[in-house]
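Excerpt of the complex: some chains, original placement.
By letter and in written order, the chains are A, B, C and D; residue numbering begins at 1 in each of them.
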Amino acid sequence: MKQPRAANEVYRLPPPIFDARCKACWFTVGLLMLVVASFWSLDLQWAQFFSAEAAASMGRFVGEFFPPDTSPAFLHKVAVAAWETLAMSAVGTLLAAIAGLALALPAARLHAGDAARTRAPTRLLLNALRSVPELVWAALLLISAGLGPLAGTLALALHTSGVLGRLFAEAVENAPPGPAEALRAQGVGHGRVFLYATLPQVLPQLMSYTLYRWENNIRAAAVLGVVGAGGLGQLLAFHMGLFHMPKTATVLGAMLLLVAIVDAASLGARRWMTR
Amino acid sequence: MTTAALPAHTAPTRDPAWLPRLFWAGACLVLLWPLLVATEFRPWVMFEKQSLKVSGQFIASFFPPAHSAEFLTMVLKETWRTVAMATAGVALALLIAVPLALLSTRVLSVSALSGRMARGPFWLRQLARWLLIVLRSIPELVWALVFVRVVGLGPTAGVLAIALTYGGMLGKVYGEILESGETHATEALLRNGAGRLQAFFYGLLPASAAELTSYTVYRWECAIRSSVILGFVGAGGLGQQMDNSMKMFNGGEVATMLLVFMALVALADRVSAWLRKVLG
Amino acid sequence: QQTVFRVTAIPDESPTELARKAAPLMKYLEAKLGMKVEFTPVTDYAASVEALVNKKVDLAWFGGFTFVQASVRSGGKVIPLVQREEDEKFKSVFITSDPAIKALADLKGKDVSFGSQSSTSGHLMPRSFLLQAGLNPEKDFRRVAFSGAHDATIAAVASGKVQAGALNISVWDKFVADKKVDTEKVKVFYTTPPYYDYNWTVHADMPAATRQKLADAFLSLSKATPEGKEILELQRATKFVPTKAENYKGIEAAARSAELL
Amino acid sequence: MKIELNAASARHPAARPGAAPAIRGLELQVAAGEHVAVIGPSGAGKTTLLQLLACALPPGAGGLQLDGQSPWQLPRAELQRLRGRLFLAPQVPPLPPRQRVVTAVLAGRLPAMGTWQSLRSLFYPADIPAAFEALDRFDLADKLFERVDRLSGGERQRVGLARALLSPASLWLIDEPLSALDPTRASQAIDTLLTAARERGATLVATLHQVDVALAHFPRIVGLRDGAIAFDLPAAQVGRERLAALYAQHEHELTGPAPSLEDVASVAPQPVVMHCR
């Protein structure tokens, strides 16, 4: 069989990609400038940071955490607080995942030809939900729901719905289009195309975002404690402010444990689903 | 040609996955109950007349947003400060996150190609994971206090605190994005003898670049929002002002700053969408 | 030779307010010390303690309890320099928006807000007097909240978020004077006995000469000069007087018995 | 379902601005119930043609009519209803990972299922016997409850085809149904598809690279090249020259004479004389 050879050199570089690249170049330059300007305008004190004395001082601080307070009375208190934090973050995340899933479809452009009329308003709603920090939501809700875990839970749920809605929408937009297109060609509606074709593909992604947000919310719930929502956060702020270092260490240990559990759950869930 | 005409076997009548599904659904419901109790989940109390009235009053105090020239200049200055700290913090966080994420990604493990990861790399990966967990589960405030001791009050401690916690978060999420995408191409490269980094750049990155950048932009946006903690160590910023006005129930000021937050978030969204388009 | 003199303060009020209050004083100190003086407001009590203990600032405005914390953490290496005359007999007030609350005992089963957990007048002393009155906040109140600052406590009580709160009397007086609070709705129902509070503290490694110069600068402030008048009024002080570590033994004892130290 | 394409052109939305459309001025009439095989070199536009017919890609110019209606002029609800009567089996089986075979196959019936029923079917498969039956006709019944990402290439492809048997469509557009199948299963698959199409009177348009199979099983063959129709003939009239010209490589056109017969014939084992009936 004869090997056909091209007589001409075909490979002139096509412009479009390089155009895109160059837009990217400009973007990169802009980004670098922003970073440089940031560091420059902040007048950061690096010199003091890299000295033996600095390391020793930080070491002493960390050393104060040991040994953590393991008296049964305090452990019991921490366990109760950890449970409260876990409950707040779990319920908040669950509510948010449901809301996020419901908002992801209207917020996504499901295929190239999708007019996506609901996309802009839904995105606006999602943006608004997540622009308001959890702390502010909590403060707002504290007024109507009163002190206690409910306000914290709902604050987490509201803020997280905004976050998950957006992340879910993007995961849906990024999913390989093949399976969905096949069903769409058959005239199956958006919702069912999502359930039968897109969801199985993006499920690990959604799951890992949700579990990750749960983990995040454990930390956030800790911060919310400051606003009177209780849990590990209130304990942490209390003992940290009073320089009760061994007690602080116990609280930090509990937070570490919660985060590690959720991390392991997320790892396990992903392994289980992508096996 | 013979096909189904030969009834060699008959259709099963039951889905074998049925019982486990039922069991897990039930288990979830049973687990949910104590959680709802612990959070005192009674959302209807919010819709009692008294509650509605107070929240209505507070929301009403949002209008008009504060717009005195002095306040606006202050907000402008603090906004830049916040943006600068968030940018610097995230930039430093990337230095921590990228190597750790590459280290902890299983898809890039050469030994895992053989089914099970070898012991050495397994523990190295585990170590990286734990490092990431510790980095992100210790609240920014604690880090900030550690750093105040050596760099004093001011933005340095705040930026470092953001860098460490966000390094932990970014590292973890990068790892997850890399692992939950399509890994077929990467595996093929590794199997054909390409190096780890090569496989990352030629197989994994093109498939998840959009996702990775959009997450990074999102984290930047979070850094802006979480600048409350920066105030703890005297770094200032919008978050601190917001916290202030919130505590004082100064609705007008809160409204102005929320508008600024929304604008920044919308900007981040725009950038993220554009990047997705370019990379996607 | 040091070129910048760093100052901070515990955030018993909002940082903007702190910065506003501090500005003329810093200008004054700059002139007296002959070097640049920089004031950094923080929102966390612990951060200001850590900063002074580790000599990252030279001068700090402490409450009685924060001073004790700094003294303990540094092994006695901080020196209280001056205090306001008012601080020798400082008081806290308990306020409420609930007409049913008329005495400390009525607080049982209510939501109560303190200031910051590290606050003297907003937490330690009110708690100490509550304990003396036979009330244990953790057991007897429905919920204990920490608003973070005195002005925030007023706001929390005024908005009905909590039924009662405890705070610094001078902030209360200022709010009343400035008509920032509706005294028809929010009322003081208990005022504590007096105790030693706030001071300006330096670290012990400061050269004695500088220390002296600093103390003199504070002590020579008087309402007679327009500059002194402005500063003293902002600080809500009649004049500054010398102080010493022994003054705060009582606070330390209260902190130990309330198990806060 | 009847198909009419009048001078239709189509291009992929993502194609380079300068590039020629993938389908150029195509004329095609297919009667209801007819079976047509589309053959042509790689990149000819076969897949694009099927997408055009499946209303997945709007024609850039020219007209498309299905059963006398212009789908792109229909109101959305109507279009959706029309689509419920189409079935497109893409070249790569469109199976999301983690789905079970039974769910993937039953998905073919979605247009005929109510929302509620389709939701329920996610938790408990709605019609296990039907899925079993369809799979069995492709010799795959034993994989009914397997996950689709744990199948071999050929098994996945057959799952994609089994879906067609459950769809309520009257126009089947099947893109390279045999690419991953061994000869026996290929023959079984094409028999099954043709029989099933005949049973329910569905129109069948399939693209194929197996010229021999196409000639043996389909009464009508459309040759596609560079987005245009090279020939449209009854199978018996498709001669070897036509095939040689259809599959000839581009360079040859430019630089030399039309490829000799051997070029094409060499695909088959040498002693076999192919494509001559």
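Throughout what follows, contacts are C-beta pairs under 8 Å (C-beta built on N, C-alpha and C of every residue); 3 or more make two chains touch, one makes a residue touch a chain.
Just so it is clear, the structure is predicted and the values come from calculations on it, not from any experiment.
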Completion exercise
Expressed with the labels used here, the whole assembly is A x1, B x1, C x1, D x2
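Criterion: only the chains that are shown with their structure count from here on.
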Completion exercise
Quick note, more Cb pairs in contact for B-D or A-C? It is A-C
Handout entry: For chain B paired with chain D, centre-to-centre distance based on mean C-alpha positions, whole Å
Key = 44
Problem - Intercentroid distance (Cα basis), chain C paired with chain A, Å - result: 38
Completion exercise
chain B and chain C have mean C-alpha positions lying a whole-number Å distance apart equal to 38
Exercise for the section: Identify all positions of chain A at which a residue touches two or more other chains, and write them in rising order. Expected result: 57, 143, 146, 148, 237, 240, 274
Practice task
Give the residues of chain C that touch two or more other chains, as numbers and ranges in rising order.
Solution key: 44, 46, 54, 148, 159-160
Problem - Those chain pairs that satisfy the touch definition - result: A-B, A-C, A-D, B-C, B-D
Completion exercise
Note: in the complex, chain B contacts chain D through residues 1, 3-4, 9, 11-18, 21
Practice task
Under the touch definition given earlier, write down the residues of chain A that touch chain D in their complex.
Solution key: 1, 4-7, 14, 16, 112-113, 178-189, 191-192, 195-201, 203, 273-274
Exercise for the section: Enumerate the contact residues on chain C facing chain A in the complex. Expected result: 44-46, 49, 54, 69, 72-73, 111, 113, 116-118, 143, 145-146, 148, 159-162, 260-261
